[in-house]
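Working notes, structure below.
Let's look at chain A:
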Amino acid sequence: MRFWGPVFLFYFLFNGLFASFERPISLPDFSLSKHPVETLAFVNLGLNRFAADIDMIRLFIYYGASEAMADDLNPPKNAPLYPGIFPRAEEILSLDPYFNYARLYAAGALAFNLNRSDEALRLMQEGLNLEPENKQYKSYIAAIAFSKKGDPQKVVDTLSPYLKNPDTPSMLLNISAFIYFRLGEMDQATTLYQRLLDSRNPEYHLTARKMLQKIKRHSYKTVQFKKLKR
Partner candidate 1 sequence: MSSVISFRETAKVYRSSHLGRTTKKIGLIDFSLDIEKGEAFGLLGLNGSGKTTTFKLALGLLTPDSGTVNVFDLSPKTKSFYSRIGYVPELPYFHSFLTVKACLKFYAKLSGLSQIDISAHLERVLWETGLVAHQNKKISELSKGLSQRVALAQATIHNPDLLILDEPMSGLDPLAIRDLRDYLSRLLEEGKTIFISSHSIFEIEKLCHRVGILKEGRLVRVLQRKDWEGVSGGLENRFAEIIQNDPTSKALLRNSIQ
Partner candidate 2 sequence: MKQVWVLAVDCLLENIWNRIFILVALFGGILIYLSLLLGVLAVDQELRVLMDSGLALIELVTLISGLYFSATLFLKEIETKTIYLILSRPLNRLQYLLGRVLGLLLSLLLIMLLMSGLHLVLLFLHHWSWNNSYLFSIVGIFLKVLMATAAAVFFSLFSTSSIAAIVFSGSLWVLGNFTPEIRFMTQKSSGLAAICGRAVLFLFPHFELLNWGARFNRAMILSGASYALLYSSVFLVLSWLILQRKEF
């Protein structure tokens, strides 16, 4: 029995020592969580990333649902659309702070679709605090700022180097493609719509197909117009 004491002492010492090697992780805000018990269960089993994925799927469903299905059943007049996007994104990112796609998706939806740049900027700033060298985040912040100013040309110019990144949500490709279309930059718009059409995500296939047809018609009219002019 005389070995037990030293073995336990050794255990406490090295275990305590290794505790300091752990990366600091902020506690998921369970008060924000729509499914706190489930989230807690996943965290306790060490399945944070998987929990983040499940919440991301819920965010897709939420954002894809009609307004009536949004957080409040009877939202007050002039209430923002999809008020749950930001807290949901915060929860996902507290479970997996390096979930780039989730950050970009939520920030993109908030900034470019719902005109809630402040929330989008907060999400991106948190990302930048975590990864100060992340150029993609810096560009997104700039793009959001240009969007706020109403300068679509600068928005797409800033975003374009990162649109090939696999983490870029299809939604952002769609937004960028549309901006290019509106600006008359049909080559870029075509490339992006074609990418959407080729992707495994069927969400924007219909839009991309329609837009490509529009671009085709537009090009035909432009050629005809130039011929007539001559």
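How these were chosen: all candidates are chains of the complex that A comes from, given by their letters.
Here are a few things to note about the model shown:
By our rule, a residue touches a chain if its C-beta (ideal position, glycine included) is under 8 Å from a C-beta of that chain, and two chains touch if they have at least 3 such contacts; residues count from 1.
Since the structure is predicted, the reported quantities are computational estimates derived from the model, not experimental observations.
Among the chains 1 or 2 offered as candidates, the one in contact with chain A in this complex is candidate 2. Taken together, the chain A residues at the contact with candidate 2 in this complex read 3-4, 7, 10-12, 14-16, 18-19, 21-28, 43-50, 53, 56-57, 60-61, 98, 101, 105, 169-170, 199-201, 203.
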